[in-house]
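Left out: one protein chain. Kept in place: all the others.
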Amino acid sequence: MGEDAFRRAFGGYQIVMPEERAVAHRHAASAVRFVVMGDGRGYTTSNGEQMFMEVGDFLVQPSMTWHDHGNLGQEPVVWMDFLDGAVLGPMEATARDEWPDGDFQPVTHPEGYWAGLYGNVRPARLIGAKLASIADSPPVRYKWEDTLPVLERMAAEGEHDPHDGVLLEYANPVTGGHTLPTMNASLQLLAPGEETLAHRHTGFVRYDCVRGKGVTTLDLEDTTELEWGPRDIFRVPSWRWHRHKNLSTTEPAILFSISYMPLAESLGLYRVEDAPAGA
Amino acid sequence: MGEDAFRRAFGGYQIVMPEERAVAHRHAASAVRFVVMGDGRGYTTSNGEQMFMEVGDFLVQPSMTWHDHGNLGQEPVVWMDFLDGAVLGPMEATARDEWPDGDFQPVTHPEGYWAGLYGNVRPARLIGAKLASIADSPPVRYKWEDTLPVLERMAAEGEHDPHDGVLLEYANPVTGGHTLPTMNASLQLLAPGEETLAHRHTGFVRYDCVRGKGVTTLDLEDTTELEWGPRDIFRVPSWRWHRHKNLSTTEPAILFSISYMPLAESLGLYRVEDAPAGA
Amino acid sequence: MGEDAFRRAFGGYQIVMPEERAVAHRHAASAVRFVVMGDGRGYTTSNGEQMFMEVGDFLVQPSMTWHDHGNLGQEPVVWMDFLDGAVLGPMEATARDEWPDGDFQPVTHPEGYWAGLYGNVRPARLIGAKLASIADSPPVRYKWEDTLPVLERMAAEGEHDPHDGVLLEYANPVTGGHTLPTMNASLQLLAPGEETLAHRHTGFVRYDCVRGKGVTTLDLEDTTELEWGPRDIFRVPSWRWHRHKNLSTTEPAILFSISYMPLAESLGLYRVEDAPAGA
Partner (left out) sequence: MGEDAFRRAFGGYQIVMPEERAVAHRHAASAVRFVVMGDGRGYTTSNGEQMFMEVGDFLVQPSMTWHDHGNLGQEPVVWMDFLDGAVLGPMEATARDEWPDGDFQPVTHPEGYWAGLYGNVRPARLIGAKLASIADSPPVRYKWEDTLPVLERMAAEGEHDPHDGVLLEYANPVTGGHTLPTMNASLQLLAPGEETLAHRHTGFVRYDCVRGKGVTTLDLEDTTELEWGPRDIFRVPSWRWHRHKNLSTTEPAILFSISYMPLAESLGLYRVEDAPAGA
């Protein structure tokens, strides 16, 4: 698999060394980032807000967001990044601008500015018909320190999906819908020893193991087993039966995942099927 | 103005005395409550979550939410309540059920349960096409202690509307859109000495003064002046020019308001017009 | 039942005598008209198109459509008219304008102009995001000579609903959805001797018998029977069990009906329930 094909299928990894810094640009493709390594001193500046990135943080830079990044720490920072450019390409709906003076954008907003605009009480101009387009999404960071407690609380409250354990999605801050019109990102927790039921759906899913160890089994017969542990990535192809198992009987396992489900759903192409009982 | 006409125009006030308790019921009309008095020991239980009510808290009980209330404190609790029943009546789309055993519903969820389900990371089953209807809204409480800081932060960040000062809306927790499909509730802050520009729009607005003192002027000529201070209520009729002025030069003024704007907007009936310059 | 209450529940009837003519006006309330008598020389002029009205024709004048009417024939023309003003009233989202010179609007478009704009090939400016609002609907006439053949063809092709026989709806020419955002109009055919199953739903329905004779039975026990024949009108209240029977064994029966179902549906208030088998 060549580098381009790998990137289309799995996304890419970006490593930023201490003192390294990228200049600002923007493009039609939306990008998401999930942080897997670093001491929290790497950052992405998006539309004027500098967002520091700790392990487990998830960042969204929607279409045409100005962004640049840097690392003020002593250690490399590494994140998975995934863009929807492969879908935009066939439409030729691409665009790319460099920051006017070929440099970095200034930090003009306090930390939390963009997410704070879209809280449960928000400027009236950002609600309803006044909002130009359902696709207008701000750049946001979902902090791991905020996300993990939700996952644990939902587990405690009995939130449960038979095919995915506790399955949460990063909601779009504007619409409360899918993360972006093209892609969504999810976080799931498998209880110690949990084994899910098999199902299949259109569209592939790319997984990152955040914690724990487990195995994902593809197909109902002549199965393929994908074992995974921390920092492993794997991929379930479209319309393949699959089920997950947590191989630890004492610790939960946590998976991050990303897919094109929102786009497939909006086009009426998302189908899901449960495996026959006993399969 | 008879009691019924007053209630249709302004909503009603509910006072609950210490130890008083109402039995549970539900109805097709959605209800909202804005707390104006009490020691925080009055509560509404909605779909299994007991929500205590402090002054400034705003609660929503969407269509067919089971609700009952009580007062465990030493003082009366008073809230403004407003229902959309007047709009539902002509359709005969009304319904009312008493709690099966004619009593109170049990508290089955921890405090914050319903709002917590719809945070920025939420169960995947509550996103996108899996959600049965855009009208599915949970009962929620927007706490004053969370809302006031947002209002103050937005003021500090320069959020500003020339006709309304800092104008925030209570967003629907499911869709990020208007508070409810029929009604929306807003909170606005006028800076010391601020005087807004006049405009007019279809649909009336009912105001409660939360803090400060000011005057709202109706019409451009032969004007009517409505002076207001804490706990005053007033109403701007449909399509009447109006502007607001904070009469204090040292303290901000805060108004809570409610209207049928979301319904008018969805029917293409919401129109707004700025007053001519100099008017 | 007073005249106002009757009109809110059943709509009103308008009779226009030969040579009678009304001046043009418009209002926020949308109006629909179903023609029950006349020689085809009565007309309504809507936004510049003069639409002559034959028995069975159905006309829609959406919110803020300029309209006036007259009768160039020798016989009175009579139509049922129904407005959604009762729903708009509580919002105060009403408006009314007289034609600027207090007279008739000129005929500026050929017959069929408005419906013709929204055919299966239509101006690109009238499609998608270029369209200002889903509520922008043109005034249109659905001619009986076009509608009846569709009803008969659908019957021949086996289109069938167990609760309503062949049930067609007048589609909105812009969206293909309900007739209007507030109201929909339907036409149904009961085959000779057909007896439908009982169901109930929120919201009342007002019926006009166009052809044939039958009986509509309300409730499952202690039933009320409403017998009907040509030009009779009747009404099924909200959430009442009802079923229809064609009393002729040789001729089909045809009913026209109107309801607020689209509005109830959009607010999540439309519910429908089938009667238990054997009821």
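Letters A, B and C name the chains as they come in the text, with residue numbers starting at 1 for each one.
Please note the rule applied: a contact is a pair of C-beta atoms (placed from the backbone, for glycine too) under 8 Å apart; a residue touches a chain by one contact, two chains touch by 3 or more.
The structure presented is a predicted model; accordingly, all values stated were derived computationally and were not measured.
> So there's a chain missing from this view; which of the remaining chains does it actually touch?
Per the touch rule above, the missing chain touches A, C.
> Out of A:105, A:120 or A:182, which touches the unshown chain?
If we include the chain that is not displayed, A:182 is the one touching it.
> Sort through A:136, A:227 or A:274 and give me the one touching the missing partner chain.
With A:136, A:227 or A:274 as choices, the missing chain is touched by A:136.
> Specify the residue from the set C:142, C:207, C:228 or C:260 that touches the hidden chain.
Answering carefully, the residue with contact to the hidden chain is C:142.
> Write down which of C:174, C:205 or C:218 is the residue touching the left-out chain.
The single option touching the absent chain is C:174.
> Hey, which of C:30, C:65, C:105 or C:186 is the one touching the hidden chain?
In the complete complex, the chain left out is touched by residue C:186.
> For chain A, which residues reach the chain that was dropped from this view?
8, 28, 63, 86-95, 133-136, 181-182, 202-204, 237-239, 260, 263-264, 266-270
> Spell out the interface residues on chain C facing the chain that's missing from view.
Touch with the absent chain occurs at residues 110, 113, 115-116, 118-125, 127-129, 140, 142, 146-147, 150-151, 153-154, 157, 159, 161, 164, 167-178, 184, 186-187, 262, 265, 270.
Assume only the chains that are shown with their structure count from here on.
> Grab the C-alpha centre of each chain and report whichever is closest to the global C-alpha centre.
That would be B.
> Just the number, please: Cα centre separation of chain B and chain C in whole Å.
So the centroids are 36 Å from each other.
> Where the centres are mean C-alpha positions, what is the separation of chain A from chain C, in Å?
Chain A and chain C have C-alpha centres separated by 49 Å.
> Scan chain B for residues touching two or more other chains and write them down.
270
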